[in-house]
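Here you go, one structure.
Note that this complex is displayed minus one protein chain, with the remaining chains in position.
Coming up: chain A.
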Amino acid sequence: MQAPFTVPAQHSGKKGIATVSSIKQVFEWRPAAARDDSVEASGDTIVIQLGELSSLQASPATHPKARLKIKTKADAQYVFQLPNRANLDALKTVLSSAISAAQQSASTTAAAAAADSAAVAAGSVGTPAKNGKSPTKAAGDASKSSSSALPQNKGMSDAELLVDRELQQSLLKSNSELQQQFLDAVVKQSLPAEEFWRTRIPLLRMHSLVRTQNRGLYNVLASIKPVSTTQANSTGTETGQAQVKVSLSPDKIKDIFRQYPVVNRAYQENVPPLKETEFWSRFFLSRLCRKLRGERLSVNDPVDAVMDKYLNLDQDGLTAEERERENENTKVMRFVDIEANEEDDSQKAGNQPDITMRPSTQKDALSIIRTFNELSQRIVDIVQNEAEQPEEETEKLKEKELQLQDLEPEAAATRVELHLHRSSDSGIAKSGDDSSDLRADQNNHSASELLRNMKNSLPKGPINDLLTSTIPSSSMITHAQTQVFKLIVDRRHTEQEKNTTADAETPAADAAVIREMKLSHATAVEFLHHFWAAFLSGDPARAASVAQLAASVEKSKVRLQAIVDRHIESVANKDPAALEQEKERVNRYVGITLKAIDSACKTYKDLLAKQQQQLQQQLQLNGGGDHGSSTAET
């Protein structure tokens, strides 16, 4: 069925021809008039991609008219009337076979791609068993996205990022800290990898974006560093000159030709007489090379008859006359043409003070600036050619550059107005009073009593007596002094810790324990994070993983506690006197984490018990036939 299948058909009363082309993968209907005046009738033409067709419906055989209804995936409907039943059946079979073929081919190409990536993932992670499933699923995604999604958005949805094992692997490789976390949580503690990545989707997305970026061009000539080695005078063939070694790769040569057309021209004109290696060795010693690098030329530089010819060429590799000819064809914008505007410019002011803005002065002084500007421009041009900017856009850009923006009137800032009510204006303040009542009730002092007590304690009598009568006792002074000094010492410690991050003061054995503690702390936090994310998601599909994560959280508490107990035990063996102090110290380290774990576990258990109870009640209410099966499930 390579040749297009055509059949006469009517659509909304117009006569026309329906064509099914298996090569172009389209179903097409043209009104008959289109042949004569295709421009006018083109709007009536119906073109449907075969992949877009969702269903075909023919009128029943008993129906007098032979009609075919075609539905597309976009829910559009077309009804065609065919001259007779035979034509209808033929069209229907052709279409249905073409549709299935189209779907198949789409899924096979996608499946092939998916199988490739799955194989990569399987090789690195080791899940060959799952491969049977993934291609079909991925194929479904691919065929959907190929028709609708734009190519740059492909693979960026949360679900796609979550299954992209290859991306995850490469992210882990590039981020060693994350890799450590992954090893601890997923490999050692069997946190499902999916849970691990679910909380890190932004990281994955960023990494996927990073991977699509390419490194741009750079100044090749500057990156080639000649390595000079001095050779002994006696063996030197010509002179006892320093020998310069330059290593060049074909890629670099290509880049040099791209960025410096002068070199390309010199190469084209001279290499048949010269040998390639000789050309390059002479080039790197020549004044031309120095000039292109942006170095200052001096009289002492060696003269090279071949290379010096190109010294006065501009960067495009053109002589002055050639440039002239070239310029006749290209239009320089009047505004930026310095040479053309020279007469209009005052010689004192205008462009005169700026040496870079004079048409042609001493080339040497400006050579380094010009060299780099031209090179930058060239590199940008090369990149822009790749991006294929349309002509109008570049013109627009140029115009924008020419605008004198500091002369433009200042645009008024567009602010979003905020309309604030004081909380006392709105109804919520009233509820505030209730709560303060509650608080006051806890403190059951009557106002009059408080006031009387306070008035009684008012300072009375001569000032001198007041001041001398209330000297605190010496024990109070000592207590107060101790507290202040303790605060100072504590503060000093924290400030020192801030300055010296390395725990130099802790002994080696302690350091090992602390490292262990840090590790299990990090894992515990990781699990807590996942637990709360799953717990608060409110998604029934994740109910199972919540249970699993809750168990993991509990386990992480056991691990942490084990480390602490071991440490306390070792301290108890060594130095029983310091036991209490050490306990307190360790508790300060891990207390918060343990508290967090306990609170998570308690929240989970309480809610689980409550929901189980509710479920039981519900089942009892429902009773009846499915009672047996449901209880078996629980």
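As a working rule, a residue touches a chain if its C-beta (ideal position, glycine included) is under 8 Å from a C-beta of that chain, and two chains touch if they have at least 3 such contacts; residues count from 1.
Everything that follows uses one rule, which is that contacts and distances are computed from a predicted model.
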The complex's invisible chain, by UniProt name, from "ER membrane protein complex subunit 6", "phosphatidylinositol N-acetylglucosaminyltransferase", "tRNA (adenine(58)-N(1))-methyltransferase catalytic subunit TRM61" or "General transcription and DNA repair factor IIH subunit TFB4": "General transcription and DNA repair factor IIH subunit TFB4"
Residue among A:A159, A:L404 or A:A577 touching the omitted chain: A:A159
Selected residue (touches chain absent from view) among A:G13, A:P250, A:P273 or A:G538: A:G538
Option from A:A305, A:A447 or A:L621 whose C-beta touches the chain left out: A:A447
Residue of A:A222, A:A340 or A:L467 touching the missing chain in the full complex: A:L467
Chain not shown: contacting residue from A:K396, A:R491 or A:K602: A:R491
Missing-partner contacts on chain A, residue numbers: 125-127, 129-130, 133-134, 137-138, 141, 158-159, 162-163, 190, 192-194, 418-421, 423, 426, 428, 431-433, 435-437, 439-441, 443-455, 457-467, 469-473, 476-477, 479-481, 483-485, 487-492, 494-495, 535-548, 604, 607-608, 611-612, 615, 626, 629-630, 633
